[in-house]
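The other protein chains are all here in position, but one chain of the complex has been omitted.
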Amino acid sequence: MRLVLVKTVLAALCISTLLVTAVFAEDFSLTIPLPLTGKQAKFGEMMKRSYEMAAEEINAKGGIKKKRLLLSFEDSGAKPETARAIVEKLIDTKKQPIIVGEYTSACAKAVAAVAEERKTPYLIVASADDDITRQNYKYVFRQNQVNAHYADSIMDFLQKIVKPKTVAILFESSAFGTSGAEAMEKDAQKIGMKVLLKEKYEAGSVDFKPLLSKVKAAQPDVIYMVSYVMDASLLMKQIKELRIDAKLFAGGAAGFAIPEFIDNAKDAAEYAITATLWTPQLKYPGAKEYADKYKKKYGDFPSYHGASAYSALFVMKDALERAKDWSTDGIRTAMKATNLTTAFGPVKFQDKEGYQNQNFADTYVLQVIKEEHETIWPERYASKKYIYPIPTWRNRKG
Amino acid sequence: MTSSQIEVLLQTLISGLLLGGLYALIGIGMTLIMGVMKIINLAHGELMMVGMYVAFVLFSSFHVDPYLSVFVAVPVLFILGVLLQKFLINPVLKVEAIIPENQVILTVGIGMVLANVATIIFTSDYKSTPVEYATKAWYLSDIWKETPIELSLSMPWSVSFLLAIIITVLLWFFLTKTDMGKSIRATAQDKDAALLMGVNVERLRVFTFGLGSALVGAAGCLLLPIYYLYPDLGGQFTLIAFVITILGGLGSTVGAIIGGIILGIFESLTSTYVGMGWAPVGRFVIFVAALIFFPGGIVAILKRKRFGK
Partner (left out) sequence: MKRILPPVILVLLALLPLLGLSSYWMHIFILVIMWAVIGMAWNLLGGYCGQVSFGHAAFFGVGAYTAGILYNKAGLSGWWGLPLSIVAVTASALVIGFICLRLRGPFFALGTLAMGVILRVTTENLRSLTEGDLGIMIRERTWTEKTWYFYIILSIAASTYFVVRKVIESKLGYYFVAIREDQDAAESLGINTTFYKNIALCLSAVITGIAGAFYTNYMGYIDPKVVFALHDISIVTIMVVMVGGVATFWGPAVGAVIMVLLAELIRSIPKLGAAHHTLFGILLIVIIIFLPNGIVGDLPKLRKIFRLGRTS
């Protein structure tokens, strides 16, 4: 009985491989390092789903140069030495000519150093720390905007519409939070906005009220928060509870830009704005399709992390198709010449402002309007008109 | 002091007090377990996480209010704790080992498995129970129209605080009035004497671990409406539980309450007046200070005073 079962399974396997090989002569296998366990696992998971969706679409359209793109994932647990181990293995034993992936800046730094030493192109998808592409690395490419520019659109919005005089900056204690807060401080000085308060907090804190009551007493025009994940929604909930009436509540991407922010903070999230690198409402080819498909499959819209991961495989496909051979240097040259519009937006790797191989993408401003993230700035991308001034807490319903 | 400074101070004290009540409940389970067994349970936070997922499942599938799910989470966690103690921890405690702390590996392993199983079942997405009253609060200005300062008291935080206090009082009654409770306290104070007095230590350990797990599970249910949930959230709460256990004194419920509230207020004050980035340092500085200057924790100080009279 058991034998029969095994035989049928084997036969089925054979047939299925035959079917596949009938279409594809060869496989191109790509292993992606990601955090699948630990605190960052949520983002790893979102990116994994997006990579899978992209690979499916690429294979449905004939693969990369008639080769089937075969994805696999390895969990780095957001530990740099594990991320490094994975990448060393990919370069050495699997002879993978290009590396895509990782999420945290610490891991991306470890991977970038290995990639550069081993002269293998590495495409960074969502690690924001400025330093990574300021090392004169030749083989490291970054598709997402650097942290220093995350708030560009927000600054534009503030300057043109809100015209605030003072700001309070709250940020989480991490590389992302620190560099985001510092970029904001610099930008604020540029437009003559006074920084009343710049405070750090430990990610995952339960109670922000002591910090927030201090903010309340300082009465800033704008509260700018650089927070990962759920800290963002806790901050807004507790701001609502303390009835802190700033002219505007602004978030520096990450935690404010994920759908869980609204799901958890509910009405407290209303009117908050956030920087983001991507929104499902953008008119880039495939952006809406990707977002809808993701939502259908997993129940929620993806944030820019997912979109960047999704598009990264198309950037890779484009480079591989243009490369004269699939040697690491061939791919690097092709990557450097990338000029592609993806669902994530235009991708072009430039050397400027001290960065190398950096894609300077636009950033956008989202506002939570009727419990939805709407694109409000730059105005040419707007899906809804911004709401400003915002009502005080006391005058809001509920 | 200007009125706004007073407002900041009072608001800080209020949040510190509320936070402290929750901290106390998180710590009580550990203080019992550590008191009776002298083991370091690094899976404490993971047990709380399990309790939170119980509440989450009840909320998302049956719309049960997270506060009501205490009644489900407590028995579930009790059974889980009993099983863990009976089949995993007791066998290790029984064998002779060079260093008794080898049970630490066991609890780390248990924590790893619990967190990972939660990831497999629920994915690593952030979950929350968006209850309607999540951001409801009472305001001083609503009661007293021309108040010079504005203070707010969060409704879910206050409910969690009150429930935490009620659970602790019930526990205190249990520990002082029932035979089982008395044996737990006796064992926590002197294991050998308790053995001589005919306490079945092994059964007691199983029961205590179950009770400790149930308590931290209840704490998870009370935390869920004001916090959020993901599989790896356990670690930081384990640390908080350690601090309270030491601050309050091993095995003491009263100590845990006072310790929790002191910690909550201290943390809030550090956040306001030193900087929230330093708050964890403050937490561990009082922890180390308590270890060194008040071995035995707050309870020991209280007792000394009483004997002094």
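All chains are identified by letter, namely A and B, in their written order; residue positions are counted from 1 within each chain.
The rule we apply is simple: a residue touches a chain if its C-beta (ideal position, glycine included) is under 8 Å from a C-beta of that chain, and two chains touch if they have at least 3 such contacts.
Worth saying up front: this structure is predicted, and the values here are computed from it rather than measured.
Considering B:71, B:133, B:173 or B:284, the position touching the chain not shown turns out to be B:284 (whole complex). Although one chain is not drawn, the whole complex shows that of A:32, A:91, A:140 or A:154 it is A:91 that touches it.
Touch with the chain omitted from the figure is made, among B:112, B:131, B:165 or B:254, by B:112. Taking the complete complex into account, residues 34, 38-40, 42, 88, 91-92, 95-106, 108-113, 115-117, 119-120, 124, 235, 239, 242-243, 246, 277-278, 280-281, 284-285, 287-288, 291-292, 295 of subunit B touch the chain not shown.
Where subunit A meets the missing chain, the touching residues are 36-37, 41, 72-75, 79-82, 84-85, 88-89, 91-93, 106, 109-110, 113, 117-118, 129, 131, 135, 173-175, 177-179, 200, 202.
Keep in mind that, in the parts below, only the chains that are shown with their structure count from here on.
The part of subunit A that touches subunit B in the complex is made up of residues 36-39, 41-42, 44-45, 173, 199-202, 204-211, 213-214, 216-217, 229-230, 233-234, 237, 240-243, 260, 263-264, 266-268.
Remark: subunit B residues 4-5, 7-8, 11-12, 15-16, 18-19, 22, 115-116, 119, 123-126, 128, 130, 134-135, 137, 139, 150, 152, 154, 223, 226-228, 230-233, 236, 267-269, 271-272, 275-277, 279-280 touch subunit A in the complex.
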